[in-house]
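Only one protein chain is missing from this complex, and each of the others stays in its spot.
For subunit A:
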Amino acid sequence: MSDHELIWRIAGGSGDGIDSTSQNFAKALMRSGLDVFTHRHYPSRIRGGHTYVEIRAAGHKVQSRGDGYNFLLALGDSFARNPKEGAYYGNEEIKPLSENLDELNEGGIIVYDSGLLSEDDVESLNLEERAEENDWHVFDIDLRSMAKEHGREVMRNTAGVGVTAALLEMDLEHIEDLMRDAMPEKILEPNLEILHDAYDMVTEEYDFEHDLRIPEGDHEDEQALLSGSNAIAYGAIDSGCRFIAGYPMTPWTDVFTIMSQNLPDMGGISEQVEDEIAAAALAVGASHAGVKAMSGSSGGGFALMSEPLGLAEMTETPIVLLESMRAGPSTGMPTKPEQGDLEFTLYTSQGDSARVVFAPANIEEAYEQTRLAFHIAYEYQIPTIIIYDQKLSGENENVPVSFLDREPDPSLGSTLTEDELEDLPHDESGKFHRFQHDVENGVSPRSLPGQKGGRFLATGNEHTPAGHISEDPDNRVFQMDRRLEKLEAIRTELDEEHDSNQTYAGDESADFGIITWGSAQGAVLEATERLNDQGHSVKAVGVSDMMPFPEAELTEFIESVDQAMVVEMNATAQFRGLIQKELGRYGEKLTSLLKYNGNPFEPADVVEGYELNVDGSDAEPDAQVRIEPAAGD
């Protein structure tokens, strides 16, 4: 069966090794030729607490976590298991099993660790009855003892993987290889023994009646499993970024960590500093001195960056900032995704301020648009921002290795050499005219401190061509117009020289359109495909250019449909607002499908939203999804 897919969920406590186990298993699936997509669910807690990772694998491209799942490996939460009554970690070791049953699809498989979960607890779940109703296949296996016998209890993850492989009739070859790469000698042997024991035991002792087997797939090229944060970090590295400054905040920390671990070995610099104001100010300082630089944060930290962001705009210092969204306002939900910082990111900072904002939707776009962000920032001397979210940050997808095999781009953009500086206008005192009024595209090339003949003053105050502070009305208008002109030039470049950053799907002649942005795109594209398979006629566009806005493309799309639904993960329809503001109309044509409960959209949510829109049903949508009706112009 070609559309047959595995959605495997491993559940346990934070700190139980779920992440590394799932990462390896995902890679093993990828190596066996499948396309994979991983989704990580975790609470804002370091140890214990219910957490899971889901891996979706199929012989075809997968773009979201899918709807529900079909294989649960419930390990039990070892941090919840505390012999002392009322102990700190609570007494919820059953959660990895109990919390995950609602989303398990019909016909699914459950493997739980009977060595860790008490019989009474399991009985209280009515598991037998529910299994019968849903045609679930339940395997209670003492993974804990199996692990203890050969090594240590934490190795029960490995036993779980062995059991999974046996039940799916999967070859152990790739799993073994990966374990050899990842584990030190000392723990490798016992782990391999546990893996084989578990595999053999299940193969020999159990008859399986379920249909679920490992899907078949084949890749033409070698693949790599990357997270959104990996893709952004690698995009930055390939763009010649060699300076990063930051302050930890989830989920931005992922990129910051990856960069910090790699930059010094490549002759670059990473700085963890006192706060986010400093972090962005450092990026400005480094870029001013002639190094490609970036910083970033998540909502609250990004708020602190609005000052240096404005400084970068006024002094025309190129920088790239990341805004990795989580649910807000304020500290909000640190480990939950939301697309609630769009308006804040577009408009934060005082004055008529201009910046470029890209919103990648998946791993490949994260890489591409990071490269574009650096190119635009340095060519046009303008801050560019990449807005993404906790979902894209943490999810993994496979991409062909060849996709990343690109030339590095160390160009500093519109920067002058000393020879070029000699021929350009200077003040009597020798100051170089850094901020000329009349230049093509609004871009006035810059010099760097330390260059001969390039001396100038950069200032966050309004200034003359030589950089002197000035409140002269004519100069003000010239400078403001020139800075804003860059946005138009950038729009033209994006339209003419780059493939569109927008993603289109579905039936071109469809009368119903779905519009989305950022990480909600995967679920929308799958839903669109599904709706068209069901005989509906729907098309979709995923928008990545937030500023400057792709006016022509969106106008064309909206003009071509009777009605469009804007799908986004926030409660106030921020992106729909942006479309209406930028295009100045279409209020009556656009409805919204909103989700803001901390969980990303799944394709079924979007399908349901479509049905409610089209059928005009009175029913309330499930999954805490909200329909926002169309507004008058």
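We adopt the following convention: a contact is a pair of C-beta atoms (placed from the backbone, for glycine too) under 8 Å apart; a residue touches a chain by one contact, two chains touch by 3 or more; residues count from 1.
Quick note on the criterion: contacts and distances are computed from a predicted model.
Chemist: Which protein name, taken from UniProt, belongs to the chain you can't see among "CRISPR-associated protein CXXC-CXXC domain-containing protein", "Thiamine pyrophosphate-dependent enzyme", "Allophanate hydrolase" or "Sulfhydrogenase 1 subunit delta"?
Modeler: Missing chain, UniProt protein name: "Thiamine pyrophosphate-dependent enzyme".
Chemist: Among the options A:Arg9, A:Arg156 or A:Arg242, which residue touches the chain absent from this view?
Modeler: A:Arg242
Chemist: Taking the entire complex into account, which one of A:Leu125, A:Leu404 or A:Ala630 touches the absent chain?
Modeler: Only one of A:Leu125, A:Leu404 or A:Ala630 touches the chain omitted from view, namely A:Leu404.
Chemist: Of the residues A:His288, A:Arg355, A:Lys486 or A:Lys539, I need the one that contacts the missing chain.
Modeler: Considering the complete complex, A:His288 is the one touching the chain left out.
Chemist: Pick out which of A:Leu448, A:Ala571 or A:Val614 touches the chain that's been left out of the picture.
Modeler: For the chain that is not drawn, the touching residue is A:Leu448.
Chemist: Would you indicate which residue among A:Thr203, A:Thr257 or A:Thr459 is in contact with the undisplayed chain?
Modeler: A:Thr459
Chemist: Even though one chain is hidden, which residues of subunit A still touch it in the full complex?
Modeler: 27, 31, 222-226, 230, 233-235, 237-238, 240, 242-243, 245, 262, 264-271, 273-275, 277-279, 281-293, 307-308, 310-311, 315, 401, 404-408, 410-412, 417-418, 427-431, 448-461, 467-469
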